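Note that one protein chain is taken out, while the other chains of the complex remain in position.
Up next, chain A:
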Amino acid sequence: MQGPWWVTILLPSLLLSAVVPADGLWWLINKPGGARGGSNAIRWSTGEARRYCGAVPWPVRRQKIMCEKFPRATTKVREGANLGIQECQHQFKHRLWNCSTADISVLQRLLSIRSRETAFLHAIVSAGVAYGVARACSTGELQECSCSKAKTKPPPGAESAGGEWEWGGCSHNIRFGDNLSKEFMDANEVAADDTGLMNLHNNEAGRKSIKANMKVTCKCHGVSGSCATMVCWESMPSFRQVGDIIMGKYHGATYVKINKKGSRLRPRNKRHKRPTAHDVVYLDDSPDYCEVDVAKGSYGTRGRKCNRTSAGVDGCQLLCCNRDFVSREETTEESCNCKFKWCCEVTCKKCKKKELVHYCK
C-alpha cells in the first residue's frame, strides 16, 4: 500500500455525513464510544477488542497487538489523528493546498512526494495522536494510563532552593500519549532510507512541540503571602496553539538530503541552520498546487472560494494563480435577530442573505 497506513485507516472517518458503513469499515461510524463492536465501557472484553482490532488492516503486527492490549486507547488514537487532520485543514484553509481529504488516493500520492506539506501532515497527525491520548488520560476517560501516587523523586538538592514538593497530579499522560503515538505512527517507518528518516524525524518534531509547551503552574500559600506551601499543576496547551507552532515550523522547514553513507539527513545548503530535533525537514520540492495533477497529489485551485478584497495568498489573484475568477450571487442562510429568552435560551431566526461569492476558474 502506498503512503502511510494511517491515511487509509483513519482519514475516512472524517466523512461524517451520509456514509453508510460497509463491512470492515468500522472506523466510519463516529458514535461516541467508537466502533461497531466497540462499546462505551471502560473495560472492553477480549472478544470486543479482538473484533475491533481485527477489522483494521494494520500493516505491522505489533500495532495489532497494541490495539488489542489498549483497545480504548486505540479509539483515542484514531480521534487524535482526526484532530490532527482537522487542525491541518484549519491552518491551510486559505492556502493553495488546503489539506483536503476528499479523495484518499490523491492524498496518498501527495504523501509519497516528500514535500513540506507531507512533513507538516506527519508532524500534525503525530502530535494529534499524542495530544488526544494524553488528554483522554487527563480527563480520566482512559484507564490504561492510570494516575499513580505522587512522585517520590527527592527535591532537586538543597542548593537549588527547590524545597519539598508533593505533586500529586497525574503525571503519566504525556508519556503514555507519546508512547502510543510512537507505536502507531513510527511503526511502519524504517530508518534505512531517506523517506523513513524524514518521517521519523517529523513525527518526533510533532510530538516534541507538545512536550515543549507543557506548562507547570505553581501557586504559593502561606501566612501573609509567604511561601510555606506550594500547589502545582500541569496543563497542556490547546491544540490550536500546537497547530500554530507546527505551522511555524512548516514555514521554517529545512531542505535536506541524505548523506553518502545513508545514515543521516543533512541540510542541502551548508549555510543553512542545521535542523534540531524540534524542526521539520523535507526532501523534495513541493509540486505546483495551482493545477490539478493527480499523480503529484495536487487538486489544483479550480473552484476554490477566494476573497476578492485580500492581497494575501487567499486573495483571488494569488489563489487562482492569475487565472480568472467567476462571481456568483448566492443566497446563504445565517442566524440573525438572536434574542435571549428568560430563561435561559437564545433563539435565533434564520435570514437568507444574498452575497457575491467568488470562485476560481
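By definition in this document, a residue touches a chain if its C-beta (ideal position, glycine included) is under 8 Å from a C-beta of that chain, and two chains touch if they have at least 3 such contacts; residues count from 1.
By definition in this document, contacts and distances are computed from a predicted model.
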Name check vs UniProt for the chain missing from the figure, options "GPI transamidase subunit PIG-U", "Cytochrome c oxidase subunit", "Protein AF-9 homolog" or "Protein-serine O-palmitoleoyltransferase porcupine", returns "Protein-serine O-palmitoleoyltransferase porcupine"
Check each of A:Arg61, A:Lys270 or A:Arg328 against the chain that is not shown and name the one that touches it. A:Lys270
Among A:Arg62, A:Lys93, A:His221 or A:Lys305, single out the residue that touches the unshown chain. A:His221
I'm checking contacts with the chain that's been left out. Which of A:Ser138, A:Ser181 or A:Ser298 qualifies? A:Ser138
Tell me, which residues in chain A touch the chain that this view leaves out? 135, 138-140, 150-151, 153, 155-156, 158, 160-172, 174-175, 178, 191, 197, 200-201, 204, 208, 211, 214-238, 240, 255, 257, 259-261, 263-266, 268-271, 274-277, 285
